[in-house]
Every structure is written in structure tokens, then in C-alpha cells.
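All protein chains but one are shown at their positions in the complex.
Our next item is subunit A:
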Amino acid sequence: MTEQPLLVAEGLHLHFGETKALDDASLHIWPGEVVALMGPSGSGKSTLLHCLAGILQPDSGRVAYHGRDLTAMSDSERSALRRGEFGFVFQFGQLVPELTCVENVALPLRLSGTGRREAHRTATDWLERLEVGDVAGKRPGQVSGGQGQRVAVARALVSRPRVVFADEPTGALDSLNGELVMKLFITAARDTGAAVVLVTHEARVAAYSDREAVVRDGRVREQEHAR
């Protein structure tokens, strides 16, 4: 059987007022691969990521996940898909400040109906895997930036998503912490078989990917549908 791409964006256009954010952007993501979206600020790489993840709706064009058209789904169908199949890591601020780190990681499992004790146990395992088992009982405000990002990675991976979307996941970290986050993040993602779509302007972060797709002026530069 020929392998099918997991996620396909075709001819995406999106305007913010007068500004053309996406201008005929197309990209394929294959199961289990790590793709870095690169390009200068304002090139449209984050917008493309948000469209791929079904967070933003393009003006025209199509995004398909496993052949299902995201742009034709209802909001609630898209939310369900995001919750069940996708994971997210942002630059910062994605953890719920009132919850402890382990509660943050357990949250996606709880929302999808896993029992309290099992969710807690799985979340603890994930924190340990990301080498932040010691901050389980702390609130996000009490941990360092690098620890917080590793907790966020654990939360993104805990429900075993098929795709993890990461937007500048090391953007707020110094290089040593950034390296550690990337190393643990990509190793764990590869272990679970999740594909990763990674927006970054840093070449050293992009070097953790299998391939790069360069976004310029709202379009993905040729070459890379890969496979």
C-alpha cells in the first residue's frame, strides 16, 4: 500500500485586512516526520501552522487531515479533532497557572474522559520522561522557563497525538535550555510516532527536523513535499 500524507494543505490564501498572510501556500506532512517551517518574520509560517492545525480558517484553499477536509468541518468537529489527534507547544503561557504541573499534563486526559488516578499516573510518567518529575507538585509560576516548556511538551504528547504543532517552542529560552527541550521533545515525539510541525527562525532548532519547508511571502518555496 502506498503511504498517504497525514496532513495536506493546498493552495491556501488568507488575508488579514489588506495584508496577504498566505498566498497559495501548499504543504504535505507525512506520518511521523518532523518538519521545520522556516522563513523570515512575517513570512506567514505561523499563520500556515495555525491553518494546518485548524485554528485559523483560510479564505480559500483546503486543509485535509487523513483525507478529511478541516475547512469544511463545523467548529465543534474541528475542536474534537484538535483535542483527539493534535498536540500543541507554544513559546510560553500555555499552562494553566492555577493547576500544578502534573495536573496540567493530566488535563487533556481528564478532558477526554480518563479517570483521575490513571490520568495522574500517565502524566507523572510523562513528566519523568521529560526529566521534570521533580516539579510535578509545583505550579507553572514556580518553575523555570525551561522546566515549564518541558511540562508543556509532556502535556502536548500525553494523549498520544498524531501531530504536534510547535510554534517557536524554544523562543523564550537560552540556548542550553532550548537544546535540552528540543532534544527531549523530538526524541519523545519520534518514540510515539507523532509527526511534528515546527515553526522556528533558528537554524539550530530546525536541525532537529527531518526536512525544512521555507515560507516566503505567504508561500512555501518549491522542492519540499518530500517522500
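Going forward, contacts are C-beta pairs under 8 Å (C-beta built on N, C-alpha and C of every residue); 3 or more make two chains touch, one makes a residue touch a chain; residues count from 1.
As a convention for this text, contacts and distances are computed from a predicted model.
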{"item": "Which of \"Branched-chain amino acid ABC transporter permease\", \"Peptidase U32 family protein\", \"PadR family transcriptional regulator\" or \"Protein-methionine-sulfoxide reductase catalytic subunit MsrP\" matches, in UniProt, the chain that is not displayed", "value": "\"PadR family transcriptional regulator\""}
{"item": "Hidden partner chain, touching residue among A:L27, A:L48 or A:A206", "value": "A:A206"}
{"item": "Residue of A:G11, A:P40 or A:G115 in touch with the missing chain, whole complex considered", "value": "A:P40"}
{"item": "Chain not shown: contacting residue from A:S60, A:S79, A:S112 or A:T187", "value": "A:T187"}
{"item": "Hidden-chain contact residue, picked from the options A:L12, A:A123, A:A136 or A:V214", "value": "A:V214"}
{"item": "Residues of subunit A in contact with the chain not shown", "value": "40, 183, 187, 202-204, 206-210, 212, 214, 221, 223"}
